[in-house]
Each structure stands twice: as structure tokens, then as C-alpha cells.
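First comes the structure, then the notes that go with it.
Here the complex is missing one protein chain, while the rest keep their positions.
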Amino acid sequence: MTKQKLTNFTLSITCLIVGLIIMFPVIYATSLSFMDSSEITQYPPKLISSSPTLDNYKEAFETVPLMRFMTNSLVMSVGITVGQIITASLAAFAFVFFEFRFKKILFLMVLSTMMIPGEVTIISNFLTISSWGWNDTLHVLIIPFMTSAMGIFLIRQYYLTVPKELLEAARIDGCTNFKFFIKILLPISTPVIASLSIYSFIGAWNQYLWPLLTINDTANRTVQIGITMLQSESASKAVILAGSIIISIPTIIAFVIGQRLLVEGMTSGAVKG
Amino acid sequence: MKKLASLLLLGITTLSMLTGCSSSADQTASATSTAVDLVFWHSMSGTAGTAIDELVEQFNNSQDEITVKAEYQGAYDDALTKLKSSALGNSGPDIMQLYDIGTRWMIDSGYALVLQDLADGYDFSSIEENILEYYIVEGQVHSMPFNTSTPVLYYNKTAFEQAGLDPESPPTSLEEILEYSELLTGDGKYGFSMQVYGWFFEQFLNKMQLDYVDQGNGRDDSATQVVFDNNDGARVVFQTWKDMIDSGYVVNYGQDGTAVIESFASGNIAMTVGTTASLPTVIAYVGDAFELGVGYYPSVNADDKGGISIGGGSLWAMDKGSDVKADAAFEFIKFMVEPQSQLIWSQATGYFCVNTETYKLPEMIDFLEANPLFAVAINQLQESNNEAGAVLGVFTEARDAFEENLEKIISNELSVDEAVERLTTTVNVAIKRYNASAN
Partner (left out) sequence: MYAQETLKASKASKVKSLAKPKIKLSPVEPYLYLVPSFIIFITFVFYPFINTIYVSMYTTDLRGRVKDFVGLQNFIDLFNSPAFYNSITITFKFVLMIAFPSVLIAFILALLANNKLKGNRIYETMFSLPMAIASAPATAFWSMAFNQTNGIINYVLGQEIQWLTNPDYALIAVSIVTVWLSIGFNFIFLTVGLRNIPTELIESVSIDGANYLQKFRYIYLPLISPQMFVVVFINVIGSFQAFGQIKLLTEGGPGDSTNVLVYSIYQEAFKYGRFEVACAQALVLFVIMLCVTLLQFKFEKKVVHYD
């Protein structure tokens, strides 16, 4: 038993050290963000400031409207996530529970969209939305991304584990297909919806080129672009770090909460299936 | 099925509510103001961006006919991309700030109006001659210089003293810099470092009084090919750069300008070159660590006679098919270069005052007395041997190609001659393609 305890102890320590190494860039940057510009360039590098200051955070908030950027990013990311869940579940529902003509080809078309690099379609898309006068709105950040091949693929994989008898039984009870989808299928697919949500939310939060091109008005900017507004000849790296940390806080919080649910949900869900 | 339909309907209504809201907001905004609304795109971030906002606010408060809305569009390259795409939908800006090297493209694309045509009766004589010269192409002023900078030498006076060098006489050529560097190197410290940056190459050519391209350095007509291969300029600069790094007294930090400045500020290198726009940053970084000196941008050889050309950006009035808008745009541009505006601008950012009247303002006189380092840069700008510099439609790519080839020389992937050949080919091919699409 003591041997077991010793192993557990070593394992715990190993996990802790590995965890700290992985988190190190974040911890290191947080620490640097409290230093003034001369301390940050010192050699040997300092890990902890001898005279911590909040000036960089103050400057970051004063230079650009960070709260506004975060709100915009949040609206965009939530919009994209919800949109993707709805459209992807519907499409996956069709692909798994129905037989129809061109099913294979349509599914291949979905998969093929994963291989078209976004940097290519962006110019053409930009022209499309400009001609509709959609520039400078928040929905322009959301609508083009309201579905995702990855989402359809993930949900389809999950639905395939759901016994088809379930649909047949529901039909016998007089349930329409759509009612079955809403009342039975969606509730039991929370695990895969949870994982898709995190995947799309973070993907949306990470968008760079599209928001840069379509948004001209500072009031509608998102955080990724907002951070580059801090960068200039005159900006200290510490201010950029402070800004970067501020914009990372919401995702980190969302993640710490969501991650538990995610792993639990995905695990228990699969056992059920 | 009904539920699906209602769900879709719900989605559509929410969407139209979203769009509805935003468009009705726009309508109220334009309904209340009957005067001219102008959109101004710029690429100034950080403190410079704040200064722009301040100037725009002052302009809007100074009169009631014109309302300017300043919008930051990312770095110059990003702003240019957005301009190209939005011009197709006629949704671009009315006034645009663009970098110096975009001048030729802007003229060729036909997106902008010729500033001189709008400037009926405007007296350009108060605009610093050496700056305005850059924006005169084919005999006409195309845009208004706004944020102007030149390269200078930054050096560590304290380190000079410790090495037994005269802190009041900085080196004036790369040859001298190498000599000084030998004395300043040691203890893990280096004498000099220079960002891998195509602008510096152009400036070295100016110093050697050599052209970059044909057609009067691109100013008489669109350039058709580079000339820095035949006039030996590229080879000399490449070779000198390489020799300096091989000496061991000069260190290379690549294309990251901030890394060079930080290294200079932390005392790791005793000298560097950089833009005057960085001066406030350098002063802030250095703090009390050592005494900072500013000198003229070095020439390549000790006997070079040329000066420097300016860099930075200018303001363009865009062609939106409306005379009212064009005139309003010119009013705004005029305001941005008024002595008082330039005073605010230059003190906030470190860019030059493009209006010479600014130097007569008491605030400016006091400022220069208190900050003698700025005076060195101004003196350099006003020297009579300065060059107008080259104008070229593919400068962005030419700079990238210079930087790429220089880095390959430094890492010994290419010899100097190979690099000159590759650089020449790349830029010439780009010029050919450019001219083909321009005609």
C-alpha cells in the first residue's frame, strides 16, 4: 500500500510540473505585464517584478475600448456557435436518419469544404457582402460561419451511435420526425453539442482576417483586431501583454467551466450510446 | 414540419431585427446632420491613433458643415487591401492616409484625386520643401504629407565615453560605425545593430546618390526596371552589411525593429539606426540608464555626398464622384497640416511638423529647447543635399525581396552576387506584371 501511495505521489508531482510547464507562457506573460518597460528588457530576465505596476493595464484600457471589443467578440462567438449547432444538427439528422438521392455526394460536398482554405474565399466573400451593404455590422461576422463541415461531421458521428429503433419507436407513438429531433435526439446529444460548442466558440473567437476586412468602425471591432491596435512604434510590449491577458480572461473562464462539463459529457454520453 | 418552419421563421425574424436595428440607427444618424459626412481611414495605432482622434474632434468642433469620422484600418498593407476591395462597392473612405511607398499605386489606380487640382489658391510654400518634394510626381502634388519621418542614428553616449570615444561626434558612415563598433564590443555587448529593412537600403542608395529604378527614379514616368544592379548600389550595400555582421562587432536581430530598439535601450548594443518617429519610444525605454545621442543617418562610404529621403505617410482625397465631398475633404486635409495641428501631432508622436510655420510657435520653440535630440533630426531633414527618393508601384514586394535576400546572405545561403541577381529578377518581374495590369 505504501508503494502505491508513493507511486501516486510521484504521479501527482509529475502532473503538476507538466501542467505548470504547459501553462508557463501564460504565467510568464502575466508576470511581465506588471513590469515597466525598462524592467521588461533587463538582462538577466526577471520572473517577478520588484516594483509591480498596473500602468500597462491602465494604458491598455485607455488606448483602446477593450470592453467593447470583448462584448463584440462574445456576441460574434455566441452567434456563430449557436448557428453552427442548429444547422449542423439539422444536416447531421438528415444524413443519418434518412435515405435520399445524392446523399453520398452531398455529404462529400460537405467534407470537401474542409479542404478549401479560408484565405482564398475571403476576397470573393468580401465582395459579396459589400454588395449587400453588410459591412460594419455584427451579423457580417456571424452569418458566413453559421455552419461548419466539422460540426456536421462530429454530430453525424455521434448520431450514428444512436439506435435507429429509437426513431421507429417514436413514430409508432405518433411523433413526427422533427419532433423526434427536438424532443429526443437533441437532448441526448448534449455531449457532442458541448464539444462542438467549445470548438466553434474558440474558433470564432480566433477569427482574424475576416473581422479585419469587414469591420471599419472601431465600435464593431473584435478583440483579435483590437489587440493589434495597441501595437505601434510607441507601444511598449508590456502594454500589448497586458491587453492580451485581459482579452484572454473571458475565454479562460469559459473554458475552465466548460472543460469539466465537456469531458464528463462526452464520456458519459458515449457510454449511454 | 410546422415546427421546423416556425424555427426557421424565428431565425429569419431575429436576423431581420438585427439588420433592421442597425440600419435604422444609421438613418437617424444621417437624418440629424444635413451637412457633409466624411470617412477618414488611417493606419495610426497606439498614441498616434489617440492623437488622430483628438485632431479630428478639434476639426469637427471648429465648424458645423463637415463631420469627419476617423476609422483605424490596421497597418498600411491591410488598409490598402480594404481600399481595393471596398472601392468596387464604392464603400471606401473619402480621405485616406497611405504610406509613402503606396504613392505610385494610388496614382495608377485612379482611386484618388490629384490634390493640386483641389488646392485652388492654396499656398504650398509653408509645407516643408524637402517633404513635399516626395509627393510631387510628374510635376504635380498628388497628396498632402502628414506624418513624416526620416531615419537617424541612435547612440549610447555613456558607452562612447567608456570606450574612449567622443560622445559629441557620432560616426557618419558605415565604415566609421564598424571602426567604432570594434571599440564598443565586449562583455557580451555589441557595437551596432540594424534592422533588416528595405527602407534602409533605399536610404543608403540616396546617400550614394544612386537611383533605384529607371525613368528618373520613377518620377518622370512609370519605372520599367531597376537600376541598382547596374549602378552597383545593391552589391555595395549587401557586401557592406554582410562584412559588418561577419566582423563580430555587429549583431543581427532580423526584421523585428522593436527587438533592436529594446536591445539598444537595455545597453546590449551601443548604436543603431531607426526612424525619428521612434524617438519618444527610445527616450522612454532608455530612461536614466544612459545618456542618449542622436546623429545623422550614416552613409555607406565616408565620401558619399547624398542625403536622405523622407518616409511616412500622406493624406489623399479620394474620388467619390462628388465635388462637395472633394472640397470638404480638402478642408479637412488643410486643417490637418495647420501649424497648430502639426504641433499637437508632432509632440504626441515624434513625427516631423510638415508645416514650417509650426517652428515659429512659442510652444514648439520651448519644446525644441527642452528636447535638443529632436533638433538633430530636424536639421538633417532641412539639409540641402536631400533626395526625393524613388517612386515605384511594387515597393512592398521590392522591400520584401530585399529583406529576404539579405537574410539569405547573412545565413550564408546565397553569395552577394547571387542575391543581387535574384533581387533584380524578382523586382523586375514584379514591375513587368504591374505595368501590364496598370495599362
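By written order: A and B. Residues from 1 in each chain.
Heads up, the rule we're going with is that contacts are C-beta pairs under 8 Å (C-beta built on N, C-alpha and C of every residue); 3 or more make two chains touch, one makes a residue touch a chain.
Owing to the predicted nature of the structure, the values given are computational and were not obtained by experimental measurement.
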### Message
For the chain left out of this view, which of B:37, B:214, B:357 or B:407 touches it?
### Response
B:407
### Absent chain, residues of subunit A that touch it
8, 11-12, 14-16, 18-20, 22-23, 25-26, 28-29, 32, 40-45, 47, 86-88, 90-91, 93-94, 98-100, 103, 106, 109-110, 112-125, 128, 143-147, 150, 152, 154, 157-158, 160-164, 167-168, 171, 177, 195, 198-199, 202, 205-206, 208-209, 223-224, 227-228, 237, 240-241, 244-245, 247-248, 251-252, 254-256, 259-260, 262-263, 266-267, 270-271, 273
### Query
Can you list where subunit B touches the absent chain?
1, 4, 8, 77-78, 81, 84-85, 87-88, 105, 108-109, 111, 196, 252-256, 259, 262-263, 266, 268, 393-394, 396-397, 400, 403-405, 407-408, 411, 413, 430, 433-434, 436-438
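By our rule, only the chains that are shown with their structure count from here on.
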#### Entry: Euclidean distance of C-alpha centroids - subunit A vs subunit B, Å
36
### Query
Hey, which residues of subunit B end up touching subunit A in the complex?
1, 3-4, 7, 11, 15, 18-19, 22, 39, 41, 44-50, 71-75, 78, 81-82, 85-86, 88-89, 91, 258, 262-263, 265-266, 268, 275, 277-278, 280-281, 284-285, 287, 289, 349-350
### Message
Quick check: in the complex, which residue numbers of subunit A touch subunit B?
### Response
37-38, 41-43, 63, 86, 123, 126-127, 130-131, 133, 135, 137-139, 143, 176, 178-179, 182, 212-213, 216-218, 225, 228-237
